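Here the complex is missing one protein chain, while the rest keep their positions.
The first chain written gets the first letter, and so on, giving A, B and C; residue counts start at 1 in each chain.
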Amino acid sequence: MNALAEKVSRMLVSKENHPQITEVRVKGCVIGGEQLIVIAGPCAIETEELLKETAFKVRGAGADMLRGGAFKPRTSPYSFQGLGVVGLETLARVGEAMNMPVITEVMDSDDIPAVAEYADILQVGARNMHNFSLLKKLGRTNKPVLLKRGMAATVEEWLLAAEYILAGGNSQVVLCERGSRSAEKWTRNTLDLSAVALAKELTHLPVIVDPSHGTGVRSLVMPMAKAAIAAGADGIIIEVHPHPEKALSDGDQSLTPRQFSILMREIEPVAKAMGRRIR
Amino acid sequence: MNALAEKVSRMLVSKENHPQITEVRVKGCVIGGEQLIVIAGPCAIETEELLKETAFKVRGAGADMLRGGAFKPRTSPYSFQGLGVVGLETLARVGEAMNMPVITEVMDSDDIPAVAEYADILQVGARNMHNFSLLKKLGRTNKPVLLKRGMAATVEEWLLAAEYILAGGNSQVVLCERGSRSAEKWTRNTLDLSAVALAKELTHLPVIVDPSHGTGVRSLVMPMAKAAIAAGADGIIIEVHPHPEKALSDGDQSLTPRQFSILMREIEPVAKAMGRRIR
Amino acid sequence: MNALAEKVSRMLVSKENHPQITEVRVKGCVIGGEQLIVIAGPCAIETEELLKETAFKVRGAGADMLRGGAFKPRTSPYSFQGLGVVGLETLARVGEAMNMPVITEVMDSDDIPAVAEYADILQVGARNMHNFSLLKKLGRTNKPVLLKRGMAATVEEWLLAAEYILAGGNSQVVLCERGSRSAEKWTRNTLDLSAVALAKELTHLPVIVDPSHGTGVRSLVMPMAKAAIAAGADGIIIEVHPHPEKALSDGDQSLTPRQFSILMREIEPVAKAMGRRIR
Partner (left out) sequence: MNALAEKVSRMLVSKENHPQITEVRVKGCVIGGEQLIVIAGPCAIETEELLKETAFKVRGAGADMLRGGAFKPRTSPYSFQGLGVVGLETLARVGEAMNMPVITEVMDSDDIPAVAEYADILQVGARNMHNFSLLKKLGRTNKPVLLKRGMAATVEEWLLAAEYILAGGNSQVVLCERGSRSAEKWTRNTLDLSAVALAKELTHLPVIVDPSHGTGVRSLVMPMAKAAIAAGADGIIIEVHPHPEKALSDGDQSLTPRQFSILMREIEPVAKAMGRRIR
C-alpha cells in the first residue's frame, strides 16, 4: 500500500477495503463495467422539442444516457435559472420515449424528492460539492449520485465528499472530474486527468469526465474525451445542442449533434485500446 | 466611472446606484459605520461553559459581537459536526447574558428558520457561497447575512452571490473576505485584501475580514488584522479559544483570550489612522 | 478561424501561417512526425555507470532519446546541483555509445556553448520559461530547443516564449507540457493536457508531455502517458532510474527500467489508436 492509498485506507470509498469496483446500474446501463458510458445532452432543458431532437440524435450516435439541467446554478441571479419541475417532467418524458436513463442536477436538499421522482441519477454540481447538508441527505436516498469535483477541491476533499454519501448508506456514487479553476485564460477550467487516475487507483467508485465544462472550448472536447478514456475514465459526459449559437447557456462548449457523432466514432479506437467497448 | 465600476453598474450592490454606504444594524451594533466592528469567539460551540468563558473575556477586551458555529461544514464526515440546535440555544443564551449580538453559520436552506430564531446575523460559509438556493431563500428573510467569499470565487462571483440576496429583497448583507485557496503551503489560504478594497470601491455593502481562516496561522492573525483595517475593512472576525490546543476545530489559528486582548490594543492605532474608532 | 486562432494569428508559431507541422530532426529521430517519440533517462546524471545502465535498459525497451540533467535547477542551494560539464561529457559519451540523441537542460545563457557542444536538444526548464534573455540567445543558436511550460504560465505566455526563439531565427522548437502549480496536495503539479491539445491546434510546433514532473507520483506516470498520447502529444519524456529510492533527485516520480518497459508495451495500443507508431 503506497502513501496515498494509506491516506484513504480507513474510508468507505477505499479500494483497499473493497477491491471490487462498484458498478452503478441504471435501467440496463452499467457505469463502472467493461462498457464505457457516454452521457450526452444539452446544458439546460429549454423546450421539449429541442430536447427531443437532441436526444434522438445523440441516441442515434450511440449515447447511453441523457443529461439536461432543470435547476441551473447560475453565477448571476439575472441569468436563465432553468425550467424547474417542468424541466424535470420534460426530461423524464423524453428519456422514457428514447429509452435512455436521465441525469439532472439537484441544487437544494428540499428538491431531492422532486428530482429523485424524475431522474435516474442525481447530479451534485461542482458548486455544491462542499454542500455537506445536501450530501448527507443524498446519503439517505436510494438513487445513484453523480458527484462532480468542486472547482478548487483537492482530490482528498472530493473523496471525502463521496464519503459523506457512502457514510449515509448510499454506495451508488459516480465521481465526475470537470476541471479546476486556474489562472489559464484560454480555457474555462483546467481539466485534471491525473485526478481521474488517482480516483481510480484509490477508490472502488466509477469515475467519469466532463470535457465540456472541463475546457469550455468546443474544439477541445474531442481530444480531452480521448485523453479521459486513456486515463482510465469509465465514461464521459458531453454537452450537445442542436444550435449551440442559440443555447441559453454554455453554447461555446456544446457540440452539434454532427460533431458529437464524429466524437463517438473517433473515441472508439481509444476505448478499444483501453480494453473498453462502446454501446 | 472606471472599467470595473462599469461591470457592476447594473447591479443592486453597485455603489454607483446607491452611493450611501449600507449600515447593517444589529442590536445597537452598526457594521459599516464609523466604528470598526470586532466579532470574536470560538470556531465551534463546544460547551456552554467554554463559550461563556470566551464571551466574557472577548467582551472584556472590547469585542462587539460573538461568533460560534453550531452547524459546522467539515471536510470529513467523521469530524465533529457541531452541536446543531443545542449549540444555537447555547449561543443565544450566552449572547444575551453578555449583551452581545451573535452570528452563526447556516448550511442548509431547511435550517434557516431555526438559525434565524437564535442568531442575529446568519453566516453563509465559503463552501456555500455558490449555494444559490440558500442565497435565494436568505434573500427572503429579514435577517442580516454575512456572506463569506468562496475559496476560489472571483470578486465578481462574490458580488453576484450578494446580488442574489439583494435581488430577493434583503439588503442587509455584509461581505466577508476569508482567503482563497492557493498553492502556498505555509498558510491555510491566501488572504486577498485587494478584494476588500475592490468591494469597498465598487459596492455600498460593508466588508469585514476573517484573518483566522484567511491565514490558518496564529502568529499571522495580528498583522493581517491590522492590514485588513488599513485596506479599508469595516470590521474583523477573529477565532478565540481559551485552550486552542484542545479545540475541537481550528485550534492552530485560534488566539487565546490574552492574545486577543493584545490584538485589540494593537489594532487601535491603525484603526485611528484610518479614521475609525473601536468600541 | 476561431477566436483563439485569431489571438495567435500574427505569430510565427501560428498554424494559420504555417500549416505544415514542424518536424524537429535529431540524428535520425523526427519529433512531430508519424512516429511517437519517447525520451527517457534519469532526472540527474549521477555516475557514468548508472547512466549507462539506464540508457541500455530504456533503449532496449524502445526509447528513442536519452535525457539527463547536468545543470539542475534546485529549489535549495544545499541540494545536489548536478555534475555540470562533467555530466555533459558523460551524457554525450553514453548517448553516442547507445546511438541515442541526448537532451539536457541549459540554465544560463553563459552555458549555451558548452551545452550545445554536447547535447542534441537544449532544454529550457519550467523555471526559466520566462528567462527572456536565455530565450533570445537560444533563438540565435542552431540547435533544437525543448521549451517546458512555466509552472504558472498561461498557454499564451508559453507560445510567446516559443515566439522569442522563433523570432530570433531558430524554428526548431519542441513545446513540452509538464504540469502547472495548483492547490492539489496529492500530486506535485497538475498536468494540463488541454494545453497540449490547444498547442497542437494553434501552432505548427511539435508538443510533448512530461508525466513524471507533471504528476510527481510514480503510479500516475503510466495513465498520464497514455492520456497525453490520446490528447495528441507527439511524444513523452519519462524519468527512469535503476534505483529510484536512491536517486539524488525526483526518486518518487521515477520509474524503474522494468516499469518503463511495461509502460512502453502499454502505450502502444493507444498510440496505434491515434494513428501513431512507436519505434
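Operating definition for what follows: a contact is a pair of C-beta atoms (placed from the backbone, for glycine too) under 8 Å apart; a residue touches a chain by one contact, two chains touch by 3 or more.
What you see is a predicted model; the values in this text were computed from it and never measured.
Trainee: Of the residues C:25, C:52 or C:74, which one touches the chain left out of the display?
Mentor: Only one listed residue reaches the unshown chain, and that is C:74.
Trainee: One chain is left out of this view; which of C:89, C:157 or C:268 touches it in the full complex?
Mentor: C:157
Trainee: Applying the definition given at the start, please give the residues of chain B touching the unseen chain.
Mentor: Interface residues of chain B facing the absent chain: 2, 4, 7, 152, 154-156, 180, 182-187, 190-198, 200-201, 214-215, 217, 219-220, 223-224, 226-232, 269-270, 272-274.
Trainee: Applying the definition given at the start, please give the residues of chain C touching the unseen chain.
Mentor: So the residues of chain C touching the unseen chain are 71, 73-78, 107-111, 127-128, 130-134, 136, 151-152, 156-157, 160, 163-164, 167, 181.
Trainee: Where does chain A touch the missing chain, residue by residue?
Mentor: 181-183
Convention: only the chains that are shown with their structure count from here on.
Trainee: Mind checking chain A against chain C and telling me if their interface is mostly the same residue numbers on each side, over half, or mostly different?
Mentor: same
Trainee: Please tell me the distance, in whole Å, between the geometric centres of chain B and chain C computed from their C-alpha atoms.
Mentor: Computed value for the inter-centroid distance: 47 Å.
Trainee: Once you find the CA centre of chain A and the CA centre of chain B, what distance in Å lies between them?
Mentor: 34
Trainee: What is the distance in Å between the mean C-alpha positions of chain A and chain C?
Mentor: Between these chains, centre-to-centre, one finds 33 Å.
Trainee: For chain A, which residues are shared contacts with two or more other chains?
Mentor: Only 152, 156 qualify.
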